[in-house]
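One protein chain is absent from this view; the other protein chains keep their places.
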Amino acid sequence: MIVRYSKEDIEPQKLDIFLSDIREMLLCGFMPLAFFGTDEKLLYSLMGKNGDLRLLCCQFPNPFHYPSLSVEFPCFNTFERELHQQYGIVPINHPWLKNVRHNHQSSQEIEDYPFLRSKSKLIHEVGVGPVHAGVIEPGHFRFLMRGEIIEHLEIQLGYQYRGMSQLLCKGNLAHKMSLAECIAGDTVIGHGTAYCQIVESLSNTQSQAQDIRILLLEMERVAMHLSTLSSLAGDVAYIMGQNIFAAIRTFVINSTLSICGSRFGKRALCPGGVNYGLNSDQITRLSSEFEKYTRHIQNTSEALFSTTSLLSRFDDTGKLHTNDALRFGFTGISAKASGVPVDARTDYPDWQYPGFLVQTEISGDVYARAHLRYLEIMQSLQIILALLPTIKPHAPLLEPPSKLEPGKIAISIIESARGRIVHIAKSKDEYSALWYKVIDPSFVNWQALSLSVVGEQISDFPLCNKSFDLSYCGSDL
Amino acid sequence: MSIGILLLILTIIPALWKRSGYFVILWVLGSAFLAFEYMEVLYSRSLQEFIITMSPPVGIVNIALNKLSAFFGVIFSLGLPLGMFYGHYYLKEHPTKDLCSHLFWLGLMGISMHCVLWIRHSLVFLMFWELMSLSSFFCVLNSKKENIQAGLNYLITMQIGAAFLIAGFVLTYLSSGTFDFSGFEDMNPIPMYLILIGFAFKAGVFPFASWLAQAHPVAPSHVSGIMSSMLIKTGFYGILLITSLNRFSLREIAAMTLIFCVSAFWAVSHLLFERNLKRALAFSSVENVGIAGMGLCAGLLGIHAHMPAMALLGFTGVFLHLFFHSIFKAHLFYTSGNIFLATASLDIDEMGALAKRMPYTALMALAGIMAISALPMTNGFISEFTIFKAVFETPDAALITYILPSLLILICLAFIGALGMIAFLRIYAILFLGAPRSSLSKSAKEQKLGNRLPVFFLTLAILITGIFPNIALRFVKPLLRWFDLDMQQFALLQSLSLKITYVYLIIILLSALLLVIRRLCIKEKIGSTWACAYPKVNPRMQSSSLTYIQPLAYFLKPITYKKCTHVKAQSAFPTNIEYHEEHPDALWDFIVKPATKVITRFFALFNRIHNGKTNSYIAWVLAFLVFALIWVVGFK
Amino acid sequence: MINLVFILVFPLLFIGIIPKVKAIMVGRKGKPVLQSIRDFVKLLRKDEILSEHSTFISKIAPSLALVCTLVASLFVPFVSTHTLLGFVGDFILFVFLLSLAKGVMALAAMDCGSSFQGMGTSRELSFTAFLEPAFFLIMATLIFSVGSGSMAQIFAQQGILYLNIWDVFAGLFIAVALFIMLLVESARVPFDDPATHLELTMIHEVMVLDFSGFNLALINYTSALKMFIYSSLICHLILPVGSSILWYLILLILIYILVGMLESLVARFRMNRNLELVLVPLSIALLTLAALIAKNMGAW
Partner (left out) sequence: MLDLLKSRLTHGYQAIANPLKADIHPAFPGMPILAKSADLYCLNDICPVHAFSEQGLDLGKCTFCGLCSREHPEMISFSNDFKIAADTRDKLIIAPGELELSKIDFRLPRRFHHSLALRNVSAGGCNACEMELSASNNVNFDISRYGVEIVASPRHADALILTGPITANMTEALTETWQAITDPKYLILCGTCAISGGLFAESAAIDRAFLKHWEACLYIPGCPAHPLSIIYAITTIMGIS
């Protein structure tokens, strides 16, 4: 979904009107997609309710504090913490005012991070530090433990902070394609498409190869879900499931390799179109391959979800209640597995998916998230198989974008494997952006992990963590 | 004998002048004489006898020393001076307000313990028994206000025990006509049970063992060391005295096995969750008495079923276990005393990394902990090995009635051994290893030589009797012959223990070899603990005593009674999370307290009479006289 | 003496079979069978790092644990049933030597003061609380059916005599109980995943997270030896009396293959379920003993 605002459409309101508007929208069902400050001393809030997008703006509060929204609407708590960290604006009586991610000037700050402490001697802390035992990105999880039962989990991120937004605003925005692909290495097409749509809308060129982008997006979703299912089975030491799903994932990403030369879909997209077109025999080969994968995945998933020892581990581990998912505004698998039908492909569609229904589960536990991933894989495979015949075989569409129009704000929303990606940018002059805001679904969803794990045994934490499968670099940028 | 007792009585003089140094020296001399006496009786002469005639109601008081009391005498005469020696240095560090009375009562307790072994006349025996209880009560009190409650509980329990004893002795006097212990041969059951229960109070068997867990933590370490390693043995001495003179039916043996097993289980279930060091050691005394009791039942079963091997092994297990228990229990109490002096706290959750600050105590405590959890190369293992072997002796042809009790002993012994090991490894790990959990353990310093010397002697004793079990077997041999048990089985056992010594020597040799190889060709570096590369690892990140035990607690839930206050996380952003848990003594809360409530309410009925006005008292006296007059005159 | 050669050479070789079986089950190439020997040799020559909290226990524990297990294995009948050391009732010393090794390793794990080791130790020790009584009951059953003697004699005579139906059942039940104990002791799948990378779920590996180089090699060898001991006990239980070495080796490899297959077909149990399964060997041993006693009493 692409939306474009010119400078005149949004004029900064007064702070209290701004806040009362937001509260009123929240009461009638709107959810915040983004809430951030910019270097031009303006506070933006993007509110959305299945298709209806509203961008509100206001000046920075003068005495640098304002009554916090997240007291009664917890979905704002991560956004307000980030605003406080970046611009020092204090949301009064915010329940958990700590830095969302560590700013690199004071490396000392990460050591005395104010973790919640318990005065009683019997509660001890367990710190699973930045460098984990497996091959995953760094992040620190601090548990308050009563014996082996988790009382409270606090997640401290910021180790992956690379200063992405500053890099995106430096130099010519149109040449930032490979940088946008590195926002989150496993959602390359997701962030890449969002970046391309921003550049296209700011330089108002029309994207040609929308169908190939959707094809690559769905293939990436299948690959990501397969990798999560494989590592979920691996965490429970069910090596049969782990290896079969890993093998199928290799098939899928090898077919992405056959399209654009990279297993993750890097170099496939560029602003204005696609680097690699599809000729007819590629299309026929792809559709035959995907038919084979559909059958294979169906067999293996039925086998996986009927193994009793596996189900006993998945069943009601790490339950996330539906109203928590609603109140905290989670997106993607974390929300849909708890019965909240939030999906950018239906809420903010920019491509008509024929007969597309949002799949949801109700129980909100590890089984729900695993089974939902299987359902989404099958759904994406149907979309791919339906899409492939309609793609017109044509040469690589390469149309360099013309200059950007200064002073425009563009918003692009994409549904990646993990959830709703939101990119918002404002162009400064013909070449570069004044500010470029990226909101990865993991930025909001990390709170889901802390909520779902309370009361569980600590030996089930890695399973819950992998069932959410959230991105560290996506939320740290 | 007389010189020894005389010297011990003389110790009262330095006690009055607060000279604890001389007090200890005199005590050591006196004990030496007594020890020589006991050894002589144990190995050469069969019996040592004196007669003192008293006025008619008491009659002839027969003071005799047989092999059984000589065996316990040797333990007392070795253990008591060591306890006094440790007490001397302990009191120097941690002075009591009134040293004179403390030393006086301490000396009196020692003397009465010795005399209890000598007396063969029940009334005089009771007198010394009371004297022992009273003096140990004053030692436990140690003139501290907060000890009053625990001390009183201890005293009252002892009096109830004594009441049972008195009842038992009087009934035997009525049936056998003499106060002498000779009357105890095959007496009828009621008095025997009463006496056994009376001794069980002192020995710390299940229903009557709550006083142990209350008295020991408050008593100064040397007193609790002496009490739990030797005072309890007097109770067990009484039980052994009765069992050596009587025959038991199978049902009685099964009942005794059940009581000892339940006692050991009750003690272990508390020991696992205990966070006060001395209370844990007190519960482990009850557990070890239970284990010795199981050995005793195995022995009795062997005698009853005419299985000589089982009988011999059972009784050897009992005597070895009592002897070794007094060694490693004293060792652990004196170590806990040293820890208390170093850190002024007994809560293990505030400790940590004491091994770094008190290296010698840590090394010696390791030997003590291995002994109490019956790990090989220490003496604790030998006694449990013999009891296990006794239980495995039941031939397959035996009747079901013999297999069931031995099976019960086998399962309980294995479970208690494993749970005991876990409990004490937990205590050692939380006390000595890891990072310091509080400022108390950070500021701990190694104790002076005086405090460490007795612990060193006891560690030496543990290791020598552990690695060369034949020494202990030779010490116990005359006693077994006195119990007229089968002696070639004993020779078999001695050859077996020789083999065990070879196994230990191989282990020591091989591990020394490996360590030398490691030291020669491996370079060692000191780095920080791997905590996932998180820079700031705080001591709170170590597992607390609760974590260590929670997988097991899941299983012991039906038999554990716990009170916990739990403040959960209220919302997604909690401000405070709390969890406190303690394991009070279920016996005390559910049996003793309600009982005392009923009794006090019953006596409260008579409050109206005690209203303090003398005229109402006179009125009551008058009424009574009138009633008596009518009674005498009216009904003539 | 052949036993000594067996103890020194074969444990690390046989432990290599399990990853190979798992690899074949899922269609991958997998680690070569000799890999655990190669890792052992490499680790022997690497240097060591000890945590600053560690005391003398961390230095001596792995060596003491290995020596205790090694000496305990001298009682066990491997290929030949007359062992180097053996006396009546030596299985008591055998069990206590194994628990000494486990106790010393538990202390060494708690030595570096990190919360993972604490959790690993508490889980591992709570398993022993139920395995020791189970082993004693198993020995009681065997002694009851075969008569007392040294461990080697008991297991040698016990072999299933195919003529008497009771010995077949008793032998099989006890073999199942010992197999479950094998899975628990050597930290195999239903209880603990040796190949896991998640320190919060490990039981055995997390205890050795802080050991390196020479000590780590000794620890790997100890756990391999323990598994070898239990599997050779199972072999002697199932094999009829006096069968040849060839049958013994085949059955030994079969047991390792069975463990490998079990690992690829079953997922891990939840941590508190693990403890419930550890009770199974105890109950099996109790039931077999009760059945044998009842048979002896002439109940049927």
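Read from first to last, the chains carry the letters A, B and C; within each, the first residue is number 1.
The working rule: contacts are C-beta pairs under 8 Å (C-beta built on N, C-alpha and C of every residue); 3 or more make two chains touch, one makes a residue touch a chain.
The shown structure was predicted, so the numbers you read here are calculated from the model rather than taken from an experiment.
**Q** Could you tell me which displayed chains border the chain that was left out of the figure?
**A** Touch partners of the hidden chain, whole complex considered, are A, B, C.
**Q** Which of these, A:Y44, A:F143 or A:F264, touches the one chain of the complex that we don't see?
**A** A:F264
**Q** Write down which of A:T193, A:S227 or A:T317 is the residue touching the left-out chain.
**A** Of all options in A:T193, A:S227 or A:T317, contact with the hidden chain holds for A:S227.
**Q** In the complete assembly, which of C:V26, C:L249 or C:L277 touches the absent chain?
**A** Here the residue in touch with the unshown chain is C:V26.
**Q** Looking at A:L122, A:I155 or A:I244, which residue reaches the missing chain?
**A** A:I244
**Q** What does the interface between chain C and the hidden chain look like in terms of residue numbers?
**A** 26-32, 34-35, 38-39, 41-42, 45-49, 196-197, 199, 202, 205, 209-213, 216
**Q** Using the touch rule from the top, list residues of chain B that touch the missing partner.
**A** 523, 525, 527-528, 530, 533-535
**Q** Residues on chain A that touch the omitted chain in the whole complex?
**A** 102, 104, 107, 110, 129-131, 133-138, 158-163, 166-167, 175, 177-179, 182-186, 188, 227, 230, 240, 243-244, 246-247, 250, 254, 257-264, 266-267, 275-276, 295-296, 299-300, 302-303, 306-307, 398, 471-473
The rule is simple: only the chains that are shown with their structure count from here on.
**Q** Where the centre of all protein Cα atoms falls, which chain's Cα centre is nearest to that point?
**A** The most central chain here turns out to be C.
**Q** For chain A and chain C, what's the span in angstrom between their mean Cα positions?
**A** 47
**Q** Just give me the whole-number Å value for how far the CA centre of chain A lies from that of chain B.
**A** Averaging C-alpha atoms per chain gives centres 65 Å apart.
**Q** Residues of chain A that contact two or more other chains, please.
**A** 124-128, 132-133, 145, 148
**Q** Show the residues in chain C shared as contacts by 2 or more other chains, in ascending order.
**A** 115, 119, 199, 271-272
**Q** Chain B touches which residues of chain C in the complex?
**A** 47-53, 55-57, 59-60, 63-64, 66-68, 70-71, 85, 87-89, 92-93, 96-97, 99-100, 103, 106-107, 110-115, 117-119, 121-123, 125-126, 128-130, 132-133, 136-137, 139-140, 143-145, 147-148, 199, 209-210, 213-215, 218, 271-272, 275, 289, 293, 296-297
**Q** Going by the contact rule set out above, which residues of chain A touch chain C in the complex?
**A** Where chain A meets chain C, its residues are 124-128, 132-135, 145, 148, 233, 235-240, 242-244, 247, 307, 309-310, 312-313, 457-462.
**Q** Applying the document's contact rule, which stretches of chain B touch chain C when the two form their complex?
**A** Of all residues in chain B, those touching chain C are 352-353, 355-356, 359, 362-363, 366, 370, 373-377, 381, 384-385, 388-389, 392-393, 396, 400, 403, 407, 410-411, 414-415, 417-419, 421-422, 425-426, 428-430, 432-435, 496, 499-500, 502-503, 506-507, 510-511, 514-515, 518, 522-532, 537, 539, 541-543, 547-552, 554-555.
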